[in-house]
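All protein chains of the complex are present and in place, except for one that has been dropped.
The first chain written gets the first letter, and so on, giving A and B; residue counts start at 1 in each chain.
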Amino acid sequence: MTLPAPTADQIWVWIKDWLVFHTPAPFQPLASILCIVAAIIVVFASLFALTVLLERKGLGRMQNRYGPNRVGPFGILQPIADAVKSLTKEDIVPRSADHVVHYLAPLVLVAASFLAYAVLPIGRNMTAVNLDAGVLFFFAIGSATELAVFMAGWSSRNKYSLLGAMRAIAQMVSYEIPLILSSIAVVMIAGTLSTSAIVDEQARYTHGIAHWFVFTPWGLAGFILFMIAATAETNRSPFDLPEGESEIIAGYFIEYSGFKFALFFLAEYIEMFAVSGLGITLFLGGWSSPVSFLAWIPSWIWFFGKLLALICCFIWVRGTLPRLRMDQLMNFAWKFMLPMTLFVILSAGVWRFLPATIAGSGALGAVVRWLVCAFIVLLPYVTLARALESGRKIEKREYRFAE
Amino acid sequence: MRTTLPFLILAVLTLAGGVAAMTLRRLVHCALCLTVAFAGLAALYLNLGAEFAGLAQLLVYVGAIAILIVFAILLTRGGDDKAEPSFSPAGAAGVVLAAAVFAVLGWAIVTSGILHQAANPAAPPAPMRSIGLALMQRYVLPLEVIALMLTAAMIGAVILALREKRPQPEQDQRSAQ
Partner (left out) sequence: MNPLAACLLVSALLFAIGLAGALTRRSAILVLAGIELMLNAANLNFIGFWRFGPHPEELTGIIFVIFAIAVAAAEAAVGLALILAIYRHARTSDVSEITEMKG
């Protein structure tokens, strides 16, 4: 076996092959798996550290303050200080807690969050497990996190943690439906559940522009709905009621301290990266470049660039929007998100069966198809928004306790 | 082809989860162990090459049914400790009956002679595309019926779980206190 010469695009694949090539033959499958797992854990854990710093700095700027600026130059060593602090803190377990479940909950949560990366194509030929049912695997593994949240909330024997867990589960179950339905539109058009095949489908170019699904009307609407549902699914602001610190202190992980608390924190961000990565894979063309003349930039740089851009959007949204109320949250999921995702699926179906070009009319066919599909999404959006708005009266609220 | 070690490990895990789910005292523990059994079964399906069925099992059972059961336990105050009598004549009869059922099934399997028969060559894992085509062509009518049934079940569950209009006397007493 000889190794092909490394290129910038395939450098990581080449390094992995080189490492596996130099291990004894019986251990080669094991070495291959270990390489991939270690790479995923190291890369995304350091991305976690980077994001925490970015978030604290960015939020600080948005709120007219400095953010962390004491550890290292401009505070860039803050994540290390945080890690040392959480590792050396005392691990407190409530006396009446259910010790086994209390111990297992963060482990299950972190393991399930990391497992989701198995099917994400983070570069050309860089999918850890190329499953035939990749998208289904992602959602199946994601559903295990709900149970971990329940385990954490129930085992702590604290009313706040139980309330937080119930809120979190109700929210995650409700928003999982729009999340899955909006990805069904992509699965329908791509005709496959495999994540790498979906990216391959989008990495084609006509007139130098990629076939990303976000460039179609249903894809754009689906992407927006997907990202809203993803925000709710990962309990990010403005959907962070499960851990609303002004009402139920910290939600389901209130009774966790030290390293276990850090694990919850880590899992939350890891989930956010994973679901953003799925959004990139489904709608933003995965590792492909948007225009063909930029295709020389290595595929993994494109993926992580898109991921960072989405993370910045998450931070921006967190710094901008106030937290929702529970009834607003549920109404939004069931009365707005669910019907809209159904219309997105309808629009994608129409897109599939309308001809892309009408003979002899140039670009007219494509424009007509674009307009028809955009209309199918826009009309219910306007109608739904009007209908939901009509029954609502905006009046001065009276506060009984706080003036 | 013989029974493989992963299959045995997963089978033991599934059965242990099932036994724990049916014997533990606390209802929430039972529900969590039941989830282990469901997840073990999903892994067994994956081990047998049924990728789609395994992932669907994980999505539906761990993601939905386990959550439903846990919610039902908390809503019926089953999370509190309640001492259940450890032995009762009816319970013993149930165990004996179940053992008898297992004995009959096991006897049927052993006497059928497949224990030492060479297995058919393992099937190639089913590609997702062929499952989709089968669902959309040959089994499209059952699929539609299932869709209708799920809708009916959803409406039925919502109506059943709706709070009754008439306030119950017990609740009145509680609110008066």
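Just so we're on the same page, a contact is a pair of C-beta atoms (placed from the backbone, for glycine too) under 8 Å apart; a residue touches a chain by one contact, two chains touch by 3 or more.
These numbers come from a predicted model, not from an experiment.
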item	value
Chains still shown that are in contact with the chain withheld from the display	B
Missing-partner contacts on chain B, residue numbers	1-4, 7-8, 11, 14-15, 18-19, 21-23, 27, 30-31, 34, 37-38, 41, 44-45, 48-50, 52-53, 56-57, 60-61, 64-65, 68-69, 71-73, 75-76, 78, 84, 88, 90-91, 93-95, 97-99, 101-102, 105-106, 109, 114-120, 122-124, 126, 130-131, 134-135, 139, 142, 146, 149-150, 153-154, 156-158, 160-161, 163-164, 168, 170
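One rule holds in what follows: only the chains that are shown with their structure count from here on.
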item	value
Whole-Å separation of chain centres (CA-atom averages), chain A against chain B	29
Touch list for chain A against partner chain B, complex	101, 131-133, 136-137, 139-144, 146-147, 150-151, 154, 162, 166, 169, 173, 176, 192-194
Residues on chain B engaged by chain A in the complex (per definition of touch)	28-29, 32, 35, 39, 42, 51-52, 55-56, 58-59, 62-64, 66-67, 70-71, 74, 79, 125, 127-129
